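All protein chains of the complex are present and in place, except for one that has been dropped.
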Amino acid sequence: MGDISTNLMQGLSVALSYYNILFLVIGVSVGMVVGLFPGFGPAAGIAILIPMTFGLEPTTAIILLAGIYYGAMYGGTITSILINTPGESATVASTLDGYPLAQNGRAGPALVMQALASFVGGTIGVILICAFTPALAKFASSFGPSEYFLIVMLGLLLLTTMMGDNLLKGIISALIGFAIATVGVDAISGAQRFTFGSPELIGGIYFVPVAIGLFGIGELLHCIHIGLHKKQGEKLKVSFRSKDFWPDMKDYVESKFTFFRGSIIGFVAGVLPGSGATIGSILAYSVEKKVSSEPEKFGKGEMRGLVAPETANNAASAGAMVPLISLGIPGSGATAVLLGALMMWGLQPGPTLIVNQPDFVWGLIASMYLGNMMLVLISILAIPLFVKFLDVPYRLVVPVIVVLCMVGTYALHSSMIETWLLILTGVLGFGMKSYGYSPAATVLALVLGAMAENTFLQSLIIGDGSMKIFIERPISLVLTIILLSVIFFTILLRVKKMLKNRKLNAAVGASA
Amino acid sequence: MKLLKKALLVGAVASLAMTPLTGTAASGYPSKQLNYTIAFGPGGGNDLMSRTLVKILKKYDLFGGQNIRVENRAGGSGAIGFNHVAKQKGNPYHASSTSGNFLGTPIVSDTGWTYKDFTPIALLAQDAMFLVVRSDSKFKTLKDLVEYAKTNDLKIGGTGAAGPERVVAGLFAETAGIKFTYVPSQDDGGLITSLTSSSLDAIVANPSEVSGQVAAGNFIPLGYSERKRSTVFPDVPTFAEQGYDFDFALPRGVVLPGDVPTEIRDWWVDTLKKVVETPEWNEYLETKGLSGNTIFGDEFAIYLDKTDKDFRGVLKRIGVIK
Partner (left out) sequence: MQLFFSLALLVSSLAYTVYGVQTLDLFDSIGRPGPGYFPLIIGLMLLLCTTINAVKSFKERAALLSEENTVSDEAEERYVKDTVVVVALITLFLVTLNVLGSIISMMLFVGLFLSYFNKGKLKFNIIYSLMLPIGVYVLFDILLRAGLPKGILSGII
């Protein structure tokens, strides 16, 4: 424990200068605003604002960028809750219960709980970083292609728990995501797949336009279809004093363990480079649904269904710092941009960073903690403003959403193909929403699909074409066992349920 | 605001100190804003080099007091960004930085442009590769690897299926007369963990990607793919001096769109010669582990021809392209 406090104190002494705090506040606020725009997730936010940091001290600059990272992550969730449009793959799971909560008139409590969840997740994450960075670095570096394949498969398997009631349609949704993921140059063979000769498709289809189309435009078309634009805005009275603003006692009590489960799951997933925060949020959500006594409430506006992925993705963003600072390996798009920024200031990421630049590393971690605290304050002050947005008559909101989705997507890569993709996936999303498919499964499969294929093929090449590699390596063996037991128990539970239903039906039939 | 003022002041002082820098060859150039396109996302190697270059151009006021607009046009492994510049044929107010994909992407994909659609200005640095093993492995020299490969299946990893990593691994195996299995990774992070996790025997990587691990004593570089030893890592022997006679490095240079007038090209050659003299540029080379051997103008064009030929040749022999 001594280590944690000395490390953190050292960091705080660096971060707690007026100058650095000022930049932290700027970073967090700018990040939050940037994150509100569809398409502008943490990675894009940091990338756009990197030029702002030229001429700053490295420590101040990284504090500014870390603030943007956190702020954007948080801002992206606000849109997930309010308009069902996630800005980042890690917040897709937050739409599942966040949006229904807002629709049930509980936008205020949802946003407050989300801020709280982010804070707890981030804080636990920071404590875990200080305590375990050296050990965790070793853990992360023992993950090769076979281990990654198994962990991604675990994530994909758990996707089924968030597919809603209709399993067939859920599987179709995920398969659509996989199909989209195969577009572009195949990393293993170098062959072009489904690019139709267009250079813009060589790099594949980025998930952000797909997510904005499926969720943002799809939801919008659905709302028009059911006539939301004909209704007058309901006047929600939201202020700090109103009862509807704050979560009620039930919310806190029900989700007290969720906070911890989500944080730990998220952190561990985040330490693994790759899609840490995304897998973490899926894992946390499905675990929460599994341990809940009323899993049928999930997906219909269950507070725990929002708290779990939110604590997880924030703990994961902290976890993602472990491979970044200890191995020089970026764990996500956003940390990859951070890595580039580190090198721009002449810092050499890798195992020596923490030895040569302790001020910098612990300052960064302390700033993450302060950033989290600041976010809770800023967001609670700003929530009434966000919720006001829901008061505006829907027909006036539509142009804002459309314009932001279009311009945001175009601004990503100045690509017209991606912008056209928006309307295509928008219509697809509308159909999926109307007929009970799962856009979340599509987006998550798109993000994880390519990784699953690449790591599988790499494992096969390394293992000389034999699947033995998945049981020969110790960590792989453990993961294989976990994977197989999850499959086994899922089938077992289903069979049990079926038998029970049959018995019930038989009993009803007999009595009738 | 204060920063901006400071930057302006530095610029003004620098331009006073370094008297007539511009307006020698091409009269009236530059008279407009320069659009510097980076064909990759922010934070990558190409981005870093381009932004360093632009920073130096601005700091020493080398672009005639005109503004320089930097824009990232990522996508398609450089295909999108370079395509944008190639389309500005004859327009001297566009420029871009090359890196491995400048030659590599048109070889493996149908991009609609090649290096021939650009005016080469200067090769500012060379991107050569390290062959790296884990320090706790039984391999201490390249010879150990070659011996091992005679009786075992040697597995070497690299980023991408048809990139410079594969070319270096292929050339090494050809000159050593061994067979090996190439394992492509989808990104640099995955490549490094596949070595740390003992999934592979060795990897081919950019010095900057592995220098952290090397400094920490986790990895050992066994060979360097330039003809001469790197100035940044003088202890690492080259492949050639260990008896594996090949060299391969990719150009990090500056190009303008095709058909730019000769006097504009010469103006740029002169300007970039000043850039490589600055302390900022040398600091950049050092931190990135790049070797700073420079070539200008026509010589750069010849160099591009040769490297492109090598690149295509190896990929053809190993069957990646037809």
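Going by the order they are written in, the chains are A and B; count residues from 1 in each one.
One rule holds for everything that comes next: contacts are C-beta pairs under 8 Å (C-beta built on N, C-alpha and C of every residue); 3 or more make two chains touch, one makes a residue touch a chain.
Note that the structure is predicted; figures quoted are calculated from it, not measured.
Asker: According to the contact rule at the top, which chains on display are touched by the left-out chain?
Answerer: A
Asker: I'm checking contacts with the chain that's been left out. Which of A:V34, A:L306 or A:I383 qualifies?
Answerer: Counting the whole complex, the residue in contact with the absent chain is A:V34.
Asker: Which one touches the absent chain: A:Q10, A:T278, A:T419 or A:S476?
Answerer: A:T419
Asker: Check each of A:I127, A:L157, A:A179 or A:I471 against the chain that is not shown and name the one that touches it.
Answerer: Candidates A:I127, A:L157, A:A179 or A:I471; residue touching the omitted chain: A:A179.
Asker: In the complete complex, which positions of chain A touch the hidden chain?
Answerer: 34, 40, 48, 51, 168-169, 171-172, 175-176, 178-179, 182, 186, 188-189, 191, 193-194, 217, 220-221, 224-227, 229-230, 395-396, 398-400, 402-404, 406-408, 410-411, 414, 416, 419-420, 422-423, 426-427, 430-431, 434-435, 453, 457, 460-461, 465
The criterion applied here is as follows: only the chains that are shown with their structure count from here on.
Asker: Could you grab the centroid distance between chain A and chain B? Build each centroid from C-alpha atoms only and quote it in angstrom.
Answerer: The separation of the two C-alpha centroids amounts to 34 Å.
Asker: State the interface residues of chain A toward chain B in the complex, per the touch definition above.
Answerer: 46-48, 50-51, 54-55, 140-148, 185-190, 192, 197, 199-203, 273-274, 323, 327-331, 336-341, 343-344, 346, 348-353, 413-415, 450-451, 454-455, 458, 461-462, 464
Asker: Quick check: in the complex, which residue numbers of chain B touch chain A?
Answerer: Going through chain B, the ones touching chain A are 3, 6-7, 41-44, 47-48, 51-52, 55, 70, 72-77, 79-80, 83, 105, 108-112, 153, 155, 160-162, 181, 183-186, 188-190, 192-194, 196-200, 208, 211-213, 215-216, 218, 283, 287-288, 320.
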